[in-house]
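Notes follow once the structure below has been shown.
With one protein chain withheld, the remaining protein chains of the complex are depicted in position.
And then chain A:
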């Protein structure tokens, strides 16, 4: 049991370090802008379909078009919020319970800009 525990410990450390190292050595992704572009509500509203689905969550705009098929709920749940502020839906995955940190981490991938008036 001791050998297995030690092996698992080293394997875990190695895997995490590998993941972090490979990520650090990869070229930065150009999709996520470093200085987020300002996006107006009118511009946001134009992306209100399954072909182009943008959502504003707490002031940041995300293009989640490519994720609709992967989202655990039926597509209609996601599509309902395309082109508008979806903070309420984000904060209430179930009533009173927001999406997880895991989902938050995934969301960052889709950031396209910040909402401006």
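Here is the rule we go by: a contact is a pair of C-beta atoms (placed from the backbone, for glycine too) under 8 Å apart; a residue touches a chain by one contact, two chains touch by 3 or more; residues count from 1.
Note that contacts and distances are computed from a predicted model.
A chain of the complex is left out here; the name its UniProt entry carries, from "Xanthine dehydrogenase family protein subunit M", "Molybdopterin-synthase adenylyltransferase", "Predicted ferric reductase" or "Fatty acid desaturase", is "Predicted ferric reductase". Residues of chain A in touch with the missing chain: 1-2, 4-6, 8-9, 12, 15-16, 19-20, 22-23, 26, 29, 94, 97, 100-102, 104-106, 108-109.
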